[in-house]
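Below is one structure. I have some questions about it.
Just one protein chain is left out here, and the rest sit where they should.
For reference, chains read A and B in written order, and residue numbers begin at 1 within each chain.
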Amino acid sequence: MTVYHLIWLIPTLPLAAFLILAVFGGSRKVAALLGTVPVGLSALLVIWTAVTYLSVPPAGHGFSEVLWTWFTIGNFSPAIALYLDPLSLVFLFVITFVGFFILLYSTEFMAKEEGFSRFFAYMNLFVFSMLVLVLAKDMLLLYLGWEGVGLSSFLLIGFWYKDAQDAGQNAYAARKAFLVTRIGDTALILGLFLLLQDFGTLDIPHILQAAPGTWQPGSSRAVWATILLLGGAVGKSAQLPLQTWLPDAMAGPSPVSALIHAATMVTAGVYLLARTHVLFSLAPVVQLIVAIIGAATLVIAAFSALAQKDIKRVLAYSTMSQIGYMFLALGVGAWSAAVFHFMIHAFFKALLFLGAGAVILAMDHEHNMFKMGGLRKKMPLVFWTFLFGAGALAALPLVTAGFFSKDPILWFAMASVKGSFWLWLAAFVAALATSVYTFRMVFVTFFGRQQKEVHYRPGIRIRIPLVVLGVLSLIAGWIQMPASFGHFTPFSDFMETLLPPAVMAGVPAGLEGWLEIATAVIALLGVYLAWQFYVKTPVAVYRFKQTTVGARIYRFLAAGWGFDTLYRVLIVQPVVWLARVDKRDFTDRIYEGVGMLNLWLGRLFGRAQNGRLRGYAFGIVLGAVIVMTLILFL
Amino acid sequence: MSAVPLHMGLLLAGILFLLGLVGVLTRRNVLFMLMSIEIMVNAAGLAFVVGASRWMQADGQVMFLFILAMAAAEVSVGLALIVQMHRQHKSVDINVLERLRD
Partner (left out) sequence: MNVIFYIAAIVAIVATLRVITGTNAVHALLYLIVSLLAVAVIFFVLGAPFLAAFEVITYAGAIMVLLVFTIMMLNLGQAAAKQEKSWLTAGVWIGPCILTVILLLEFIYIFSSADQYGSVLHPVSPRQVGETMFGPYVLGVELVAMLLMAAIVGAYHISGEKQKNYHRFFENQNEEI
């Protein structure tokens, strides 16, 4: 009996917590305990499993356990089955580990909020769904988790739906998130239908094994199925064209943004694409599209982040951009690099969100960066951990983990057979923008003149997660060194038992070294530019914004390149117009019409009943004539 | 002494009946309506008698007697009603009596 047989406990513990909290509620203490301990236990289980896995990998590099058969229809019988392999192990680790720390943080962050136990119930539901998603052996079970995270996200974004000030806003943001991701979900289920049709089952290992035999590379079946799967991934991961929901989703509490919209749910798309990598390699066109979507999103999001005032919106666009990097990596075939970046990104993005949450709490729920300032002295711990996270985000060379995870992506974008110079250039330019906006955020928030008094000192439950994640943001990169540092690559070795390595095109040797130096340089350049424009001479930016061109550029970027307006004009307004036109319900009018016709006829004939004798006599005669005619001639 | 063709007799009865019918439908004066009704009754009786003469039996004539008696009864009651109507509404226009309307 190995630890593998206890894997089913990993999602079940948060599920139990959710059920108890949802049904019974509980006092703050009970809810806090019930909300955090089960996830912590799951985290410990995952670590134990990981240790066992790394020392004694199971046969075939994957462990599967069928819990029970879900249902049977004809030949189709999906099972509730769990599958453990390197990919799911990495994701499990991130979800439970980061999740636990975020929940710990929330016990203090949400301490004064109403609906405390409801919050932890929803968070546990989310953790459960996400765990099911990554542990699922059958795509239908994966879809169950997929839907579950969508639901929890909706519930948590709109958590403060009763808030008098932005009541409409929170609920609107939640609805928007749900609807936009719904489009993706529909694409995904259509893709699942195609897969079912072609393979007769939705069992993932089975599909991945049978795919090369069943599909011709580049065949239209492969293209359609993978495009639909990509559609689903794009929706959940907030990539082009379904990216509009993520900035508005910041209406939820900061721990929610940290867990769902930084570390886990938005990476569900990455997981899906990595999991079905075989299918994508059979449709190179679609894989190219993945890379293009990733590249486009990362540029758009990075430049939009430059113009945001709300600290959480900067982080939201930043998440969009970083996931674009992951998609780019997936698109050029660098599967393990994408997963590595996912892990590192989870650490530093969660850290940044938690730090931002602490700042917001200290500033009395003020989100506007430009109204903060000088917090460096007042909140030193928050400042230093935030700085570590920002450094990782900007991929400051060598010291931060971000460097070790982002650099390979840039390298593969240039050097892989599926990569190209243009993809690399997009990622390179966006890296500069990333560095700029990140340190813009740091300098505006923590440096400069203090504008508001700080009344709040973060407690131990906020400080511990910040410290842990901060340390990880610095050192976690050391498990995957680039080639020029010597071949210390335990991570990709681990991943490559499952995912194939990227195929390299012929590139001149030593190019990798030059690219690394270039990346390092622009990261530092970004810091310098941010220092220059936001600490030394902020008036330059101000004057730029005053010019007409500058103002227009600024507005365009701040609105996320106008996608919201585009969708509103193209889709929302016609649908709303249609709904208004149909408000009186056409089809109902037909039935109403029948009734109204009868009423009208009745009224018409009622006029014959006017009490006048001669009229009645006339009627009698008329009737007699008609009847006689009928009898005589018919 | 030739005989009268039957259809001529029936036709005459028909024409008289229809004339009475037109009178009922057209006139507004109650008395004229009553007179028209009498014409109609008389015409119906004529039809019976024509039939009796064809079979040379008395049944049709007995029917006519019954009809006649009924006409008499009807006229008396009708006239009583007309008198009452005149007393109440001071008019013999039949359109005055329209309380039984929708």
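Methods note: a contact is a pair of C-beta atoms (placed from the backbone, for glycine too) under 8 Å apart; a residue touches a chain by one contact, two chains touch by 3 or more.
All values reported here derive from a predicted model rather than from experimental measurement.
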Out of A:Leu6, A:Leu398 or A:Ala624, the sole contact with the unshown chain comes from A:Ala624
Across the whole complex, the chain not displayed is touched by subunit B residues 1-12, 14-16, 18-23, 25-29, 31-32, 34-36, 38-39, 42, 46, 49-50, 52-54, 56-59, 61-62, 64-66, 68-77, 79-84, 86-87, 92
Residue positions on subunit A contacting the omitted chain are 618, 621-622, 624-625, 628-629, 632
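Please note the rule applied: only the chains that are shown with their structure count from here on.
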Chain-centre distance (mean CA atoms) for subunit A and subunit B, in whole Å, is 95
Within the complex, subunit B is touched by subunit A residues 606-607, 609-614, 617-618, 621
Per the touch rule above, subunit B residues touching subunit A in the complex are 21, 24-26, 28, 33, 94-95, 97-102
